[in-house]
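As you look at this complex, bear in mind that one protein chain is not there, while each of the others sits in place.
Showing chain A:
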């Protein structure tokens, strides 16, 4: 019994051995240990830890930090792909402005995504160093790590690392003798996917329901408690120390000419693949390369479709496997790179059932603030359930088209409903015949078991 318990305990891990991860090619993961233990302060400092921060504080030029980030073009790794340097350059600063906040978006809840967990559970100081650098550049006086409540291990590791950093003088007043003051608190949530939306996150941080806020004003102008606030994803912030240490040109060169984007990306694969997992790879790596690393599909299954970066991205086809997975290329194909962690759908898995599952998720997680999302998504769920049972009515598919269109970008208060619409629209576009099969079945005729029940 004991061994069974141990074997099914989940542990976050990277599938590349340490020997394959080098400082100049794997800035996010080269310090990670093969035994999966935490890179503590001593270990981190022995591996170039806090060197970038010391150099930046000695140079004493926040604007230079922002300029380097812009030049490196570090694009937001939470899924939106917005230039972090550009975001920072828009933070209100000046003698008349109060010092604001750095908020790390560690609310990793995008279905199919398990990357930030690894960075927080095994290498917390890289995130802390990235946050202090971001704070220095943006003149923030305090930082929060907004961590989803279910990441209990991340919370434990981060709390310990924050103590270590404080004791070593990397947090607190007069950091490294620079005169710069900054500290970080850990804020853990209590569920709800919408908290990952940056303005909903701010409402949640302030202790309110996580409804999104209208933009403008953007958080950089008026964020937490009305102060200038920068919200960045964990992986984005973890890129900052290496960019400061090795420069924008080096960062740009990491993609090796595969794409105009720079840097590396934590890519991953889940679904019925032989080796589901995570790898740090040059940005612009293709879906085929990632599936090869994942050992291909289980038991000779055939690939039908894939989500490139979570539930809120559009379905891609086997034909798309050789495209470089960067923000612009995937965007041009009617999808989004999103978080860059692939979800694989195999030939015999029903798109109707999968869409029903996805829309149940989005409907449940809607904050209920605006109508298309609150009322449209449950309606889509009802239609999809009927189609799944072979009880769809003529016109249902056209209605799904319309519901998805009405949830599109610009028609709702935040990106939640557009995120729900994108997989639905692409599924209807590429796999319409599967939905059509759900219409007008003779009563009583059973639908074939739509999703194989897996290995359980």
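Following the convention adopted for this analysis, a contact is a pair of C-beta atoms (placed from the backbone, for glycine too) under 8 Å apart; a residue touches a chain by one contact, two chains touch by 3 or more; residues count from 1.
Basically, contacts and distances are computed from a predicted model.
The chain not displayed here is annotated in its UniProt record as "NADH-quinone oxidoreductase subunit E", chosen from "Potassium-transporting ATPase ATP-binding subunit", "Sarcosine oxidase subunit delta", "NADH-quinone oxidoreductase subunit E" or "Septum site-determining protein MinD". If you put the hidden chain back, the residue from A:30, A:44, A:114 or A:136 that touches it is A:114. Set against the missing chain, the residues A:222, A:357 or A:389 yield one that touches it, A:357.
Among A:93, A:236 or A:270, only A:270 touches the chain left out of the display.
Contact with the chain not shown here comes from a single listed residue; of A:26, A:192, A:246 or A:416, that residue is A:192. The chain that is not drawn here is touched, among residues A:343, A:412 or A:425, by A:343. The missing chain, though absent from the display, is touched by one residue of A:278, A:303 or A:377; that residue is A:278.
Mapped onto chain A, the footprint of the missing chain covers residues 1-2, 4-5, 7-10, 12-13, 108-114, 116-117, 148-153, 185, 187-193, 204-210, 224-225, 268-272, 276-278, 307, 311, 341, 343-346, 349, 354, 357-358, 360-361, 364-365, 367, 451, 453-456.
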